[in-house]
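Missing here is one protein chain; the remaining ones are kept as they sit in the complex.
Presenting subunit A:
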Amino acid sequence: MANISTLNTTAAGFDAVSDQVASGPRGRKPRRTLSPRNIMLYGTLFVFALYYLLPLYVMVVTSLKGMPEVRMGNIFSPPMEITFEPWVKAWAEACTGLNCDGLSRGFWNSVRILVPSVVVSIAVASVSGYALANWRFKGSEFYFSILIIGAFIPYQVMLYPVVIALREIGVYGTLTGLVIVHTIFGMPILTLLFRNYFASLPVELFKAARIDGAGFWQIYFRIMLPMSLPIFVVAMILQVTGIWNDFLFGVVFTRPDVYPMTVQLNNIVNSVQGVKEYNVNMAATLLTGAVPLIVYFLSGRLFVRGIAAGAVKG
């Protein structure tokens, strides 16, 4: 912190000097904190921040109102009396089709999908990334290029062949099938992430281990893994949010009784029969968004690093 504040003061000092050089002395300098420039700057940022925060606020406020109040008032007004009933209803009673046990079913389905998918996809991708970084063989870069190009192909193009493949091995519609699908489509970005990270580690370490007689797996488990905890965390953040938020694969590759939370949420909110209970809908939406939001707020800078690493090619 000290470093940054000194940097700021030197920058401010530099400003002052350069202003004087440009226009000569003009009496007392105004206080910097309330200069028109700063008002503009923070004003604009503040307005944007409001736009971004507004939906979250609306969600929370609506989910804490009773239905009569929702019908009366406007969506921005805070609740007159706070009730947690919509939350209870969304979690345990909301109906999709014949099931009336609420979003909790979707939540546990999503957890059951999430845990193995994250573990398997990261395991497979990290080993591939390690092989690509340290054990190049003929054609390895070629396969990797196809993998990266594959990241840009719309999923719709590959959906049906994957359905056929899963049906052939008898896992279409099951949890195992969905785990395989998440592993497949997580491969490009994760492999890229791990390959770039492993390639940035000093190669001498790898060579020394080779000379000491360590093999492929020994180097991976004894040297690479312990050194790459941060990148595993980044990959986990990427996968947890990505898989939790997935809708398309859930709806294509699972049956209604194992639908993940996002699919169930959409079915609850957009169901045509019955009276629309907006407060329950918003509580359900918040519940579904809660997991990635918690991951986001806890991970902070690592999340940014994850999406930057994922988004910008290495």
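Please note the rule applied: contacts are C-beta pairs under 8 Å (C-beta built on N, C-alpha and C of every residue); 3 or more make two chains touch, one makes a residue touch a chain; residues count from 1.
Keep in mind that, in the parts below, contacts and distances are computed from a predicted model.
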What is the protein name, per UniProt, of the chain that does not appear here: "Sugar ABC transporter permease", "FAD binding domain-containing protein", "Fumarate hydratase class I, anaerobic" or "Probable chemoreceptor glutamine deamidase CheD"?
-> "Sugar ABC transporter permease"
Among listed residues A:Thr62, A:Thr96 or A:Ser228, the absent chain is touched only by A:Thr62
Of A:Met224, A:Val252 or A:Leu302, which residue touches the hidden chain?
-> A:Val252
Which residue numbers on subunit A touch the omitted chain?
-> 8, 11, 18, 22, 41-42, 44-45, 48-49, 51-56, 58-59, 62, 70-71, 74-76, 124, 127-128, 130-132, 135-138, 140, 143-150, 152-162, 164-165, 183-184, 187, 191, 215-217, 241, 244-248, 251-252, 262, 265-266, 269-270, 278, 281-282, 285, 288-289, 292-293, 295-297, 300, 303-304, 307-308, 311-313
